[in-house]
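As you look at this complex, bear in mind that one protein chain is not there, while each of the others sits in place.
A and B label the chains in the order they appear, each numbered from 1.
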Amino acid sequence: MDTQTVIDILLKFVAITVAFVVVLFVVAYTVLAERRVLGFIQGRLGPNRVGPGGLLQPFADLLKFILKEDIVPDKSTRFVYFLAPVIATMAALMTMIVYPFGPEIRIPFTDIVIPLVVAHFDIGLLYVLGVTSVGVYGIMLAGWSSNNKYSLMGGLRASSQMISYELALGLSLIGVILLAGTLDLAQIVELQSGWHGFRWFIFFHPLGFVIYLIAAIAETNRVPFDLPEAETELVAGFHTEYSAMKFALFFLAEYINMFTVSMLATTLFLGGWNVPFAEDIFGRGTFLFGLVSAIGFLLKVIFFLFLYIWLRGTLPRFRFDQLMNFGWKILLPFALLSIFITATLIFLFPNLF
Amino acid sequence: MLVLLFILFGAMAIGCALAVVAQRNPLYSAISLIGVFVSLACLYVMLAAPFIAAVQVIVYAGAIMVLVVFVIMLLNVEEEEHRRPRLRFLVPTAVVLAGVMIAEVAFILVTVQQSPAIPGSSTSDVGLTQSIGSALFTRYLLPFEITSILLLMAIVGAMTLARRGGLIQPRDQAKRD
Partner (left out) sequence: MEPQLSWYLALSAVLFTIGMAGVIIKRNVIAMFMCIELMLNAVNLTFVAFASFFHDVTGQLFVFIVMTVAAAEAAVGLGIIIAIFRNRETLDVDEASILKL
């Protein structure tokens, strides 16, 4: 083990820590943003007491979760009960490392070039799909180990919903893979630069984008697909028996999943860090170009998060059989149709793509 | 460095495999099996097969084991009780047979080690998605198509078996007929 390898490993640890801190901050403020935006949609103010305009609310929530009493049900299977939120959070956080937050930034006045992606491997998209599949276990094991009929039903419903919509999600992404010719997320973003923003894959694969968005909302158990965890159904679903920090982990895992899915949508369909005229103004490889691209990426992700919150405020929720019906009988055939259409277009106009 | 990683993942795989066999609660066996699959996926990445590693996690750990855990939860399977004295000899038999098999394999491996025909392992690029894809659709197209028909057969078969009023009747329905 030479020093270069050790330095590389340490730098990777630093990069992972920075990525996780950024994610946790964004997610904490997404929770606050959701409560305020929902309040505005519903004609009331959200929390605005703690700090200026309510900006310190996440820290108050964190303090509450830490200091709450931790109740463990008596007859639950203890090992699985403690393992379930850990699996959920771990699977949510592990996908964070393959997304390119921006192009390579060159720090001004030095020669150091930092790539803004933590791990750059050539199967990035498959890795994301794999880790999302493992995230189903957190919910299933949580429902089972609480030794509560309602939790079990909620856990089974949530996990069957998640595995059903994973299919439509994966199939809608195949159109993007056909367009890009690679599974590497950084390459996919590179391929979407040029033509001042009209090379984004959303223009070439719009049906796939819509299917991806619907499947992603179902994957993260959000309205209108949030039957397994709504307050009026089955008590609170699979996290009925969880209190304090373990519930905070589930809550965090759901919002990190939202963030992950929004980042994937941005990377694959909206061109990632490509801001339309930034190349002409700043020129590639400079510090300002990198900064503007990273901020553009974050703005696109925030747009998707706002879309999630907007949907929560406006739509009613599906019944479970309607949900499964929709996923298998309507969404899956349309996803296959979208692959067919995109493949035909690529075959007929090969020099356009 | 690679040796350390191999020992780590190998020990995890063997430990979880022993847990699969030794645990009496089938849900814990299932969780340990997921641990085996994940450590095998890490070993595949070490062997320069990243695509197969990702497919292993997606298919085995993410789909097959989800199905198995679903079935365990739906059927509400309990722990195994002690077996009857007539069949108590099975555990020592299994251990002895396992020892015999490991001895045979060790013999084979030692003699293979002494033969000169083992190539060295440099970083290979056979595992990239592109090479797998091109081989799958050109040279191995027939197995690919047959596999898709096999999957269709499995879907139809599973639906036929699990339908209520299907091939195998529930006990009270059979008594009624």
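Just a few scattered comments:
Everything below uses one rule, namely that a residue touches a chain if its C-beta (ideal position, glycine included) is under 8 Å from a C-beta of that chain, and two chains touch if they have at least 3 such contacts.
These numbers come from a predicted model, not from an experiment.
Touch, as defined at the top, links the missing chain to these shown chains in the whole complex: B. Residues of chain B in contact with the chain left out of this view: 2-3, 6, 10, 13-14, 17-18, 20-21, 26, 29-30, 33, 36-37, 40, 43-44, 46-49, 51-52, 55-56, 59-60, 63-64, 67-68, 71-72, 74-75, 77, 80, 83-84, 87, 90-91, 93-95, 97-98, 101-102, 105-106, 109, 112-113, 118-119, 121, 124, 126-127, 131-132, 135-136, 140, 143, 147, 150-151, 153-155, 157-162, 166-171, 174.
Here is the rule we go by: only the chains that are shown with their structure count from here on.
Inter-chain spacing, taken between the CA centroids of chain A and chain B, is 30 Å. Considering their complex, residues 1, 27-28, 31, 34, 50-51, 54-55, 57-58, 61-63, 66, 69-70, 73-74, 128-129 of chain B touch chain A.
Interface of chain A with chain B (complex): residues 1, 5, 77, 79-80, 83, 121-123, 126-127, 129-131, 133-134, 136-137, 140-141, 144, 152, 156, 159-160, 163, 183.
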